[in-house]
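Okay, here's the structure, questions in a sec.
Every protein chain except one is present and positioned as in the full complex.
Let's turn to chain A:
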Amino acid sequence: MASSTPLKSILKKPPSSYPATSSSSTSKADRDREVALYHANLLQQRKDVEFTIVLNMETLIDFPHAGPPHDASNPSLSDARSFKELLRPFRPSDYDALIVERNINELCGYALCPNPRTKETGGGLYRLLGMNGKAKDFKVVKKEELEKWCSEACAKRALYVRVQLSESPAWEREGAQTVNIDLLDEPKSEEDQAVEKMRNMHLNNTGDAERRQDSASLALERGETGAGRSGLMDIRIQENQTQDPAQPPSLDTEELSGRLDTMHLTMEGHTPSFGSRRQRRHEDEYGSPGGEDIDVDVDRDWRV
């Protein structure tokens, strides 16, 4: 590639101007060289991205940087932010490679977790999980799959991130396709949240202040006073006292067959009680509501 003439950068052109089709170059040799360069550049770009991924991986092996108060369920803000940033060019396969690399260094596969990975004692290739829960929790898992993490929670956190990664290689992604990654457990210490708020405030601030100034001067011009504001409703939201510990929502399967009749009428899980279609049909036929059939229906509505 030792050429005396300065080489034009083809990278800066949009991809649409594929050199073979551009009419600007005249001789065949020129065109050939441009095509070769174009492809060489693409290849170089690809190599660069691949190497960036390796470097990012290397950085993520030593994650997290923050000390004891932070862990996988509560990562520090800076760690979480750079974690997302570094993962941007990753494909799921690169992410798997990162997990392997962390495991080689005896760390939990989830990069925001400071714990060592578990080492299962005893032989056997498989483990049985969920033996004392419901049947649907029962799982047969490969031992090596379990040994990738410090806990099941971390396995979930890591996979939650993995499914958000783009399958297309970074050098083929359009600019708009930047990956924004959410964590299952976002940073939540007060200090970090305050920092986050400050950042957000700073971002919106300049525009806000101007707008407020503008509307204030407009109000002054119109002769409006503070009285106009009293028209707004004053709402205070108060939390209910809770007696029982919070229960996660679940699909209560045993009641499903009982509710099938009215299920199509439910709105966000609630069945309106003012007469199901069946009840109305009943009224049409017999004139007035009544009878055991309807009592059952009403009962059911209450239970739901």
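Operating definition for what follows: contacts are C-beta pairs under 8 Å (C-beta built on N, C-alpha and C of every residue); 3 or more make two chains touch, one makes a residue touch a chain; residues count from 1.
Throughout what follows, contacts and distances are computed from a predicted model.
With the options "DNA-directed RNA polymerases I, II, and III subunit RPABC1", "Multifunctional methyltransferase subunit TRM112-like protein", "Translation machinery-associated protein 20" or "N-acetyltransferase domain-containing protein" in hand, the undepicted chain maps to the protein name "DNA-directed RNA polymerases I, II, and III subunit RPABC1" (source: UniProt).
Taking the complete complex into account, A:105 is the one of A:105, A:168 or A:213 that touches the chain left out. Of the candidate positions A:58, A:152, A:172 or A:186, contact with the hidden chain is made by A:58. Where chain A meets the missing chain, the touching residues are 50-51, 54, 57-58, 61, 97-98, 100-101, 103-105.
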